[in-house]
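I'd like to ask you about the structure that follows.
In this view, the complex is presented without one of its protein chains, the others remaining in place.
All chains are identified by letter, namely A and B, in their written order; residue positions are counted from 1 within each chain.
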Amino acid sequence: MQSLVGVLFDGFAYGMLLFLLSVGLSVTLGMMNFVNLAHCSFAMVGGYATVSFMNRLGWPFFAALAAAFVVAAAVAVVLERTLYRRLYRASDLDQCLFTIGIVFISVAAFAFFYTTELQSARVPEYLRGAVQIMGINFAAYRIFLVAVSLAMAVLLIFLLERTQFGATVRAAVDNQRMARGLGIDVDRAFMITFALGGGLAGLGGGLAVEFVGLEPTFALTYLVYVLIVVAVGGLGSIGGSFVAAAVLGISDMAGKYFFPWLGAFLIYLVMVALLMWRPAGLFGKR
Amino acid sequence: MANASSTAARYFEGQVRWRPLEIVFWLAALLPFVVTPAYLSLASQVAITALFALSLDLLVGYAGLVSLGHAAFFGLGAYSAGLLAKHFWNEPLSGLIVAAALAGIVGYLLSHIIVRFRHLTLIMLTLGIGLLLHEVANSATWLTGGADGLQGVKVTSVLGFRFDLYGRTAYSYSLATLFVCFLVARRIVHSPFGLALRGIRENALRMPALGAPNQAHLRKAYALSAAMAGVAGALLTHTTSTVSLEVLSFGRSADVLVILILGGAGRLYGGILGAIIYMVARDQFSGINPQYWYFWIGLLLVAVVMFLPNGILGGLSALYKKSE
Partner (left out) sequence: MLRKLAVVTTAAAALLAAASVHAQTVKIGIILPYTGQFADGATQLDNAIKLYVKQNGETVAGRKLEFVRKDTGGIAPDVAKRLAQELVVRDQVDILAGFLLTPNALAAGDVSAEAKKFMVVMNAATSIITTKSDYMARTSLTTPQVNESLGAWAATKGGIKKVYTMVSDYGPGHDGEQGFINGFKGAGGEVIGSVRFPVANPDFAAFVQRAKDLNPEAIYIWVPGGAQPAAIGKALAERGIDARKTKVLSQLELTDESARKAMGDAALGIITGAHYDPEHKSARNQAFVKAYVAEYKRSPNFFSMGGYDGMHLIYEALKKTGGKTDGAALIGAAKGMAWESPRGPISIDPETRDIIQTVYIQRVEKVGGENVNVEVDKVEKVKDPVKVRMMKK
């Protein structure tokens, strides 16, 4: 029993990382229907920023993470204003092609500037190893990951439900044309949302360095998982991303613990089953 | 009344007739034998990818179903051809038929689940099924050879022609198969069935009012597309005498979708053109710079979307219309 709780918590923590990486894509996809497959490139930006700030500039871990958020958000805004804006009217397929091109460019660029070497970051000592709570081992870093993600989730929901800006975003997700008709500046709201989403992905990338390692192919490897979370959770939904990421993380881990021969099989099976049951995603609207 | 139907008839006849540009294109496909004989292996793989992209076009461009897991059928075809050659007999042409049949049947069965969905759900379902099949193949090492690939596949010749080091036989074989399948695809697309598919793609709600059974049509399209992808996979096995898990990978599914969008979906030639451009570009870029060629390919994709929306063929036809 004890080992099960430990394993489930580990799965939940992994799911929280996926949440941070995916929530931005879910909201921007739901808001503007813009298929940004380069979303994980923002995560890579954040990851490499964290590594650079810590290893080359000697910044402490938390400062580097904050910097990762800011840098990734900045890159997202620049990309949105210069290139993405022209493609809002383009077809889904064209958006896919374009953003895949961006991913390829980012992969090559990072390989060029940082080489293909696996990156690591020296996180503070108190975040390494495990702590014992009620006789169960909990990895310190995973507790940290969960804490950060929960804090972000709470912040986001507060932003969405309690602020003027949040109301704008909700309106735009529900019915963009109507929102514009009411005089809401959807484009500006989208730019800010895009920046937030990119920044969160960057934060996720920075956190991922210690967790799963960072290489130039990160943007492609994690794209599949992020798409799964977004589809299962439902477009435009923070809660959806949260629940979907948690479910996928836990079921992946539980599956591997109880049925290791199923391996990666279970996560795809769960996804297919959930999508067939709820095609619009768990909390999706369309 | 007579006027309307004769206009319609003339329109369709115009569609079905072979344009001079098409004839030039297929004749030009024979050029590599003479002009670039050292590139025939590459040409063979381009032809195979073109066939794969053509099969996806039937699904994406004509039926309007986007799939991110089409490599499942490519891989099914490749493995069935490999297993047939390894355990029973290594005559390729019968291998093609077996591969097409197997992939087609599996495609038909899966279609019952898949064609009920659209948009992101459809894409993720096809992705998931593709990934599942990849995992199954990885686990079934006793059958597939696992990550090392299927060993002992030796397809030495087709119709008495040996598969040589220069790739002459390989290209002839792949090109001929591509052409035959292209004729089949052309026939399908210009048939009443094909028109119904396009109708479903444009306005799925209205088609039943015209008497077209949506789901049945889509299932058939899916099965045909799967069968053709299976043929492409079998071709790869025959021309290289190798099969590995990579034929079922997400990478292959994503690549072929990128190629189709690049060339322009819904135009029959889009997949073929996309395959030629993408694979030749990739070959040239990676030859010049093996480590960072992703950059140039990415730039190519970005440039195409910016200047030629709806793929290369789409962009070219728009330019053509503008100049008229």
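Here is the rule we go by: contacts are C-beta pairs under 8 Å (C-beta built on N, C-alpha and C of every residue); 3 or more make two chains touch, one makes a residue touch a chain.
Note that the structure is a prediction, hence the values are computed from the model and not measured.
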(request) May I ask which residue of B:Asn214, B:Ser241 or B:Ser317 touches the chain that does not appear here? (result) B:Ser241
(message) In the whole complex, not just what's shown, which of A:Gly6, A:Gly101 or A:Gly284 touches the removed chain?
(response) A:Gly6
(message) Which candidate, B:Phe25, B:Trp89 or B:Tyr166, sits in contact with the chain we can't see?
(response) B:Tyr166
(request) Quickly run down the residues of chain A that touch the omitted chain. (result) 3, 6-7, 10-11, 14, 107, 111, 115-118, 120, 128-130, 137-139, 141-142, 210-213, 215-217, 221, 252-257, 260-261, 263-264
(request) Could I get the residues of chain B that touch the absent chain, sorted low to high? (result) 38-39, 41-42, 45, 135, 138-139, 141, 146-149, 151, 165-167, 236, 240-242, 244-246, 251, 286-287, 290-294
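Here, only the chains that are shown with their structure count from here on.
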(request) Within their complex, state which residues of chain A touch chain B. (result) 29, 83, 86-87, 90-94, 96-98, 100-109, 111-112, 224, 227-228, 230-232, 235, 261, 263-265, 268-269, 271-272, 275-276, 279-281, 286
(message) So in the complex, the part of chain B that touches chain A is made up of which residues?
(response) 60, 66, 113, 117, 119-121, 123-125, 127-129, 131-132, 135-136, 139, 250, 254, 257-258, 261-262, 265, 291-295, 297-302, 304-306, 309-310
